[in-house]
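As structure tokens, the structure follows; a few thoughts come after it.
A single protein chain has been omitted; all remaining protein chains appear in their positions.
Residue numbering begins at 1 within each chain, and the chains themselves are lettered A and B in the order written.
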Amino acid sequence: MSTNNDKQTALAPDDVGDNAIEAKETEGLSQSKIVFRKFLRHKGAMISIGVFAFVALFAFSAVGFGPIPGWWIYNHTSSGQIVNAGGAPTWSFSNFFSLGDHPFGQDDIGRDNFARVMKGTQISIIVMIIIGLVCLVIGTIVGALAGYYRGWIDSVLMRVTDGFIILPVIVIGSILGKLVGGANGPLLGLALGAILWTGLARLVRGDFMSLREREFVDSARVAGASDFRIMFKHMLPNAMGVIIVNTTLVMSQAIVLEASLSYLGFGISPPGISLGQLISEYQTSFATRPWLFWWPGLFIIVIALCVNFIGDGLRDAFDPRMKTIPSWRKMKKAERMTQKGTK
Amino acid sequence: MTEQTNTAKSPVLEVTDLGVNFWVNDEWWMAAEELNYTVNAGEVLAIVGESGSGKSQSSMSLLGLLPSNGRATGSAKMGGTELIGMPPEKMQQIRGNEISVIFQEPMTALNPVYTAGFQIVETLRVHLDVGPTEAKERALELMRLVEIPDPEERFHSFPHQLSGGQRQRIMIAQALACQPKLLIADEPTTALDVTVQAEILKLMRELKSKLDAGIILITHDMGVVADMADRMIVMKAGRVVESGNAEEIFYNPQHPYTKQLLEAVPHLGTGIEGEAFGADLADVEDSAVVHELEAAHGTADDITTGGNNDGAHPPKVTPSPFVTEGGSDRVSGLAEAAEAASAPKHDHDIEMDSTETYYHPGSQADFSKASALQLRDAAIEYPAIGRKKAFRAAHHINLMIAPGEVVGLVGESGSGKTTIGRAALGLLPTVEGDMVVNGKSIKGLSNKQLRPLRREVGIVFQDPGSSLNPRLPVGESIGEPLFLHEGMKGPALSKSVEELLTAVELPTSMRNRYPHELSGGQRQRIGIARALTLRPKLLIADEPTSALDVSVQAKVLDLFEGLQQEYGFACLFISHDLAVVERIASRIAVMRHGYLVEIGKSSQVVANPVHPYTQRLLSAVPVPDPREQRKRREARDAVLEATANA
Partner (left out) sequence: MTRFILRRLLSTALVLLVVTFVLYLLLNVALDFFWDLRSSTSPNIEALYESRRRLLDLDTPAIVRYIKWLAGVGGCVVGQCDFGIAWKSGQEVTSQLQGAIANTVKLITASTIVAIVLGIAVGMVSAIRQYSGFDYFITFVSFLLYSLPVFWVAVLLKQYGAIEINNFINDPTMSSWMPIILVCIGLGLFWMGALGGSRKRRLITFLAATIITFATIYYILASGWLQQPSIGIVGVVIIGLGSAVVMTFLSTGLKNKRVLYATLTMAAIGALLYMPLQYLFYYQEMNWLWMIGLLIVTVAVAIGVGLAFRGPDPWDTVRTTFFTGLTIAVLIFSDRVLQGWGEYSDQPAINNRPIATIGASTPNLEGDFWIANLDTFTHLLLPSIALILISFASYTRYTRGSMLEVMGQDYIRTARAKGLNERTVVMRHALRNALLPLASIIPVDIITMIGGAVITETIFGWNGMGKLFIDSMRQSELDPIMAYILITGLLAIIANLVADFLYAVLDPRIRVNA
């Protein structure tokens, strides 16, 4: 990337008026802009962002959030007349395509499945984001301190992580879920965040440990920077890749975890609602009302898949070794062209 | 392009119109083009060029070892067989068998999970129809050929158990296994210390005469070229700018780039009237004889001095009488037992493993004078982390730098030279003795207490790529010390930053750039600007030019010298390259295994080294002058022999 810049070393006359323009012209791409560009080129991640934004927008607008009403006629508690036999989905291809009253079907007491799935999606997304935020904050701070200072704080962190990893997340999650779960999504998110941060903390610690050995940290210290400034001004921006990528991956893990806990009955339980809870509630009716099983499951998968792909795109974008994916087809074509040209 | 063809020798390889391209961002990028050369049997062809000149890639293309987005065009014929575009199955027969390669990094080029012996045996058995026992025999033979000590035992060693030089020898043994017709040596000694490099070069010369193979030597080091090459090609940006007989090019370069390149190479011994040590065999033999004599009656002495060397060296032995003459209270107690160090000039009564410092006249540490840096019998440790024990990297160092003086600190990897630099900045703790920076002791100070002292010291690091924060524009990096120490902000800060950029001959507009957008030389200029921001009284320069190409290095050194005169700072210039240090420093200190073994004026050390290690170090440096190097080579081999087992 730094080829042939020597040409520009010749001193330019320093005109004050032009200075601003010149500075703007020579303003190159910052690291974050390069990362951003690479990210934009990752097709999977771009599609996933689109889909995820669409799902989130739909979920929050359809049934409303808090006091704000949604545009969908039903909400997740109102029960109505069962329209189709057994409450089957009403969308059909008669008249080209029509949604009908209950496009996702109804449950046994006539509640609209679409409204319920949208509400569940809403809660699941909220829980996911809370978990992500909790992990981000705790993981980054603890990891940074442990990696920078090492010593006892590091030993404590490592032992605490050991404690969390010798048991499956779902086991500790069940116990915490039993403690704080029920109908309260955000509280469950906080509790689960409190057990999922350790992975991120370990990675941030590792990153800080290697950054600590980098010479720019020494040169900042020689320049007189305080520990706090070194950690947060110099090292943290360089660790952003690890932090962002892994927070995303924790979130994809979180949504499946929340669903599983709710399915087992230790997460969100009625009257609370979430995607996992919906599947749990209707699991016995899979043979008779499969739509009650398919739709919430589909939304869990779509959200988790999107978040996974976004994480993957971010990882590729932040990875300096990761060059842009070469297009072999174009290369072969160009090769053939040049061969023709030379013959 | 006139080829000097030697009719007596038959060509092994004929390259015509070779080109290498890479497919990057949907475009072909030229890495090399229009290459024409031949390699004859028993002859060394050096391909010389700076980084990015395409010298390495063009040679890899001969073996089809380009990365998957690379492409080779043109022709390379080996005894009538076309190598370019050869199908992979056929190429596998050629690789390792008729053409073999020695790679640069012996650290990473051997597979860590297999033994050294296995990796040689593997090569043998791929190409030759030999059984395991026979293959092992031959592998051992090869290991003996490349002079690996104790081959039966080393055969079962894993790469990590071998030293860098030994690994490179294994690599060479492996490359020679099938008696190839052509050997490609891709920077074979670049990653090695200079004395190890000398040993490997010696080995390669010996092998060259034993085997009748053509050798392509890819390197950026003119000294190595002068030592090894019969003919040479100079490459720049993918093209050949000059080719022909090595000696002719050295003494009568035609192309301006070649001239510039040769001028840029620092030449050991230019700063002194006579020649550098090691230019004359007689010079060396003098000292060698003494060593042999020592070796003969030396066993008893070895034991006594050996006892002294064991870690807990009594501090009173080391300092010279001049230390006490200076009369500082702290060291006056050390006065009595100082007898050994004030040795007269040609009394070579020092053994290789001696850890005492030899002071050339006039270089004794006089701690009473004002100084920028004083190390008083200092010991420096890497502190313990967790279960890892503390490691003492420097022992009993007595060193003084006067204000405005440039002292070079030389040593090979692991000698502790960087350690001293870091300790002077308070980045590593001084555990024994004292460390006085600009008149204030920094021993045992906390990070916070050090902060005000730090405005008077600056550092330039080796790797300009990693010493600048990649997430900050360089202007901000330069301005940080001003912001932190003087609270300077806004236009004032901008102005200062621009002044500094001008001082290091960079356009002021560069302040908004990020480090990765700059070339290595530009980054190092930024590094220097940053170190000078607060006009420090002491600058620690830790291998500031070793990551740079020679022509860039020359420019940076020029700049550095100019700034040193202008700003008048004292400097500890740490480097492994004696020629660079000789050029820049007024005094040279030599370190070995954590001890300071010799210190004196540059001319003294370069012309009349006293410690056998310094002699070994000096004689190992190849000079970019074939005739002189030929003389030096003999001397070098003698020294290597004499000091090898000392």
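Note that in this section contacts are C-beta pairs under 8 Å (C-beta built on N, C-alpha and C of every residue); 3 or more make two chains touch, one makes a residue touch a chain.
Predicted, not measured: the structure shown is a model, and the values here were computed from it.
J.: Of A:Trp197, A:Tyr263 or A:Phe318, which one is in contact with the hidden chain?
T.: Touching the chain that is not displayed is residue A:Tyr263.
J.: Of A:Val55, A:Ile82, A:Ile138 or A:Ile170, which residue touches the hidden chain?
T.: A:Ile170
J.: Based on the whole complex, identify which of B:Asn21, B:Thr38, B:Ser61 or B:Thr123 touches the chain you can't see.
T.: Of these options, the touching residue for the absent chain is B:Thr123.
J.: Hey, which of A:Leu203, A:Met235 or A:Ala304 is the one touching the hidden chain?
T.: From the options A:Leu203, A:Met235 or A:Ala304, the contact with the absent chain belongs to A:Ala304.
J.: Give the residue, chosen from A:Phe36, A:Phe54, A:Phe232 or A:Phe286, that touches the chain omitted from the document.
T.: A:Phe286
J.: What is the set of chain A residues that contact the non-displayed chain in the whole complex?
T.: These residues of chain A touch the chain that is not shown: 44, 159, 162-163, 165-172, 174-176, 178-179, 252, 256, 259-260, 263-266, 276, 279, 283, 286-287, 293, 297, 300-301, 304-305, 308-309, 312, 325-326, 328.
J.: Residue by residue, what part of chain B touches the chain that was omitted?
T.: Output for chain B: 63, 65, 88-89, 92-97, 100-101, 103, 105, 108-114, 122-123, 125-127, 131-132, 158, 160-161, 171, 174.
We adopt the following convention: only the chains that are shown with their structure count from here on.
J.: Centre to centre, by mean C-alpha position, how many angstrom separate chain A and chain B?
T.: Each chain's C-alpha centroid was found; their separation is 47 Å.
J.: Which stretch or stretches of chain A touch chain B in the complex?
T.: The touching residues are 1-6, 8-12, 14, 19, 22-23, 25-32, 150, 154-155, 214-216, 218-227, 229, 234, 237-238, 324, 326-327, 330-331, 334-335, 338.
J.: Can you name the residues of chain B that touch chain A in the complex?
T.: 23-26, 28, 52, 69, 71, 385-386, 422, 425, 427, 447-448, 451, 454-455, 457-459, 461-463, 466-473, 477, 480-481, 484-485, 498, 502, 505-514, 516-523, 527, 530-531, 533
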